[in-house]
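Notes follow the structure.
Only one protein chain is missing; all other protein chains are in place.
Now for chain A:
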Amino acid sequence: MNYSEFLKMIPEAFLVLALILVFIGDFCLNKSERKNAVLSKLAAALLVVVGVVTTSVTPESAFGGIYASSAAINVMKVILAFGTLIVMIMAQPWVEKTHRLAGEFYMLLISTLLGMFMMMSSGSFLLFFLGLETASVPLACMVAFDRHRKDSAEGAAKYILVATFSSGVMLFGISFIYAATGTLYFDDVANVVTGSPLCIMGLTFFFSGLGFKISLVPFHFWTADTYQGAPTPVTGYLSVISKGAAAITLCTILMKAFGPMVEYWNYLLYIVIVLSITLANLFAIRQSELKRFMAFSSISQAGYIMLAVVGNGQLGVAALTYYVLVYIVANMAVFTVINVVEHNNGGRTDMAAYNGFYQTNPKLSFLMTLALFSLAGIPPFAGMFSKFFVFMAGVQNGDPMAYIVVFIALVNTVVSLYYYLLIVKAMYITKTDTPLPTFKSDNGTKIALALCTAGIALFGVVSCVYEWIAAAGL
């Protein structure tokens, strides 16, 4: 066997190296108060190295095409490493205060990222499946990380059962695609695949399996409970990084392997997008628990993300990547605030806790407002531009159905504005005698919020960010 092939998988190789180094660090450092702090800095530094290395490598394919990276995938890897870094920084107070198992948490985090990298740059269904499982099995352990909390155990049980079920359904679909085409490589599948009933059945099963991971609407039932039960940093990770990785993977596989079947999966996407955006918005309005609310918000955002894939167009990958980047900073800002409020006030995450939040913690509520505006897509924040590019990618082929779908999405933006503003209203306007006491944020929260806010403010107006992504995507 030719081991030099491994050298072509530089980002993955560096992640494995980071995993080993964190493991050694966890093993060798003696149990002192400083151990967790040292480990978190080590893990964050290693992740920065992975991101920097990924920007500089040229994408290659290895092992006869099982591993096939591209410039657009490399950009997505850098973005996901950046998002994971934010998760790591904002998770620091939670990990250090409540757990003596910091090393384990960082190892699980890095191994899920490794799985996502493998999944994104797979050139065959085999590596795609392995990457997907490497990403979702450790994620279940992370959801169950708060071992003393009942909700965490409940959320993890729901997550792991749905994850295995959905991968079973997805594999069943892949087996029919294998029956129809006789190969598992995306490029070879694209050469032989036709609109035969066997292929359509395989595509549908496959799509529903991955739809579970992105939590699109007919497959979203696990989302609210898992998001609410998981520890807040893990919820943030699930809602942006895991979702972004699964979305870009679905996008590449639909375009690469199922490109000739575009007229079939386009209708599938239309229905799923309209359902996701509309139903999730309606459910989000009546939530009174903030993490649950963000779960429904993330389902509707998933609908917007998939809008970029409609029409199999040139702009799709770039629009999707940019949307995920902007979504990462906005959503992580919200989750950082939820996290710091939760840890300073005995685990409160209900919306009533935020009544009168502005009187006592004006800075935090201002940053949260910016993030919510960006999520809703109000200019001049980055969220408006990302939504614009996604809509543009959706209608670029001029299909009249696509215009209708984009119009429905546009109307739903207004609905989403209403429920995002409900939180803003609670923070600024609602009067209460017992607002949360004033508290001081720790350094991790400050750094994470600074990164996120800079992203929200700048990613939209500094055009080189989109140009960097678009140059790789075309």
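Throughout what follows, a contact is a pair of C-beta atoms (placed from the backbone, for glycine too) under 8 Å apart; a residue touches a chain by one contact, two chains touch by 3 or more; residues count from 1.
The rule is short, and it goes like this: contacts and distances are computed from a predicted model.
UniProt name of the unshown chain, from "Fe-S cluster assembly protein SufB", "Carbohydrate ABC transporter substrate-binding protein, CUT1 family", "Branched-chain amino acid transport system permease protein" or "NADH-quinone oxidoreductase subunit K"?
"NADH-quinone oxidoreductase subunit K"
Out of A:23, A:63, A:178 or A:264, point to the residue that touches the absent chain in the complete complex.
A:178
If the hidden chain were put back, which of A:73, A:169 or A:465 would touch it?
A:169
Which one, A:5, A:60 or A:133, makes contact with the chain that was left out?
From the options A:5, A:60 or A:133, the contact with the absent chain belongs to A:133.
Considering the complete complex, identify which of A:87, A:102, A:119 or A:144 is in touch with the unshown chain.
The single option touching the absent chain is A:144.
Among A:12, A:26, A:225 or A:342, single out the residue that touches the unshown chain.
A:225
Where does chain A touch the missing chain, residue by residue?
Against the missing chain, chain A presents residues 125-126, 129-130, 133, 137, 140-141, 144, 147, 150-151, 153-157, 160-161, 163-165, 167-169, 171-172, 174-176, 178-179, 182-184, 225, 228-229, 289, 292.
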